[in-house]
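Structure provided below as structure tokens; questions to follow.
Missing here: one protein chain of the complex. Every other protein chain is in place.
Entry: subunit A
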Amino acid sequence: MRFKLSYEIRDKYLRKDMLPTIFCPGCGIGSVLQYTLRAIDELGWSKDEVVWVSGIGCSSRVPGFVDFDGLHTTHGRALAFATGIKMANPDLKVIAFMGDGDTAAIGGNHFIHAIRRNLDVTVILINNFTYGMTGGQVAPTTLKGLRGTTAPYGSFENPFDIAELAVAAGANYVARWTVFNYVQGINSIKKALQKKGFSLVEFLSPCPISFGRRNRMKTAPELIKWYNKITVPISKAKNMSPEELKDKIVIGEFVDRDRPSLNEEYEEYKKRAKKMMGWEE
């Protein structure tokens, strides 16, 4: 793979009048945004055929910075809005750029149902284990014992494994990387974008300001070291015992399949309806 200069990507895809971004020093959202734009660039997709949808939170501000049609919606509801966009105009390619709270807490129900339907959308998920924009409260992904402003003594709840949840709900493509898995990340996004049906690429993304600072990891490099410690490649994880996998996060490609997408199913449904009504043979 030959990489274009970051400046080329920036000049081609970002809205200059929206810069600088709102993101804090050390934040991983910009990196994931760059991977997504590189994937789109390598696929040669036009800016006019892609719609970006988001909910609320730091990662949800991304559609504002990119020069595409974009719908910045309400907290957790991005995929419900995306359902309307994609079903009303199947020619549009839809990317939902979401955070972990957005996806798994307030939007949990929309998330599992979008996957169950196999909605033709690619979710790019920023998982930073925290509610960054509102100041570092715990999220449904916060690992047990880690601190947030609403769990100052360390989270006492079980966290969600969003990628596993997506696999179980029926997604066509699911992968998880840290933001430091540059090449794998871009390749996964490319795969996900080309996939019909629901695809998810989750990124463990550093939030030194709201999350790291409260958990003795004040800088991005400290978070990188921590990710190295807690992540296990999926190939290696297969040979590990549940005890060994405790407190580890598996990264890699979880599933790659081609179940019929919602749009394909609906086309068939329309044909069936007309046939049953005797309108068509």
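Note that a residue touches a chain if its C-beta (ideal position, glycine included) is under 8 Å from a C-beta of that chain, and two chains touch if they have at least 3 such contacts; residues count from 1.
Methods note: contacts and distances are computed from a predicted model.
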| item | value |
| --- | --- |
| Undisplayed chain, where the name is taken from the UniProt record, one of "Sodium:proton antiporter", "2-oxoglutarate synthase subunit KorA", "Cysteine desulfurase activator SufB" or "Phenylalanine--tRNA ligase alpha subunit" | "2-oxoglutarate synthase subunit KorA" |
| Touching residue (missing chain; options A:81, A:129, A:160 or A:180) | A:81 |
| Residue of A:42, A:69, A:222 or A:264 in touch with the missing chain, whole complex considered | A:69 |
| Chain not shown: contacting residue from A:92, A:151 or A:167 | A:92 |
| Residue among A:12, A:216 or A:270 that touches the chain left out of view | A:270 |
| Sites on subunit A contacted by the missing partner chain, in the whole complex | 15, 17-18, 47-49, 51, 53, 61, 63-64, 67-74, 77, 80-89, 91-92, 109-110, 113, 266, 269-270, 272-274, 277, 279 |
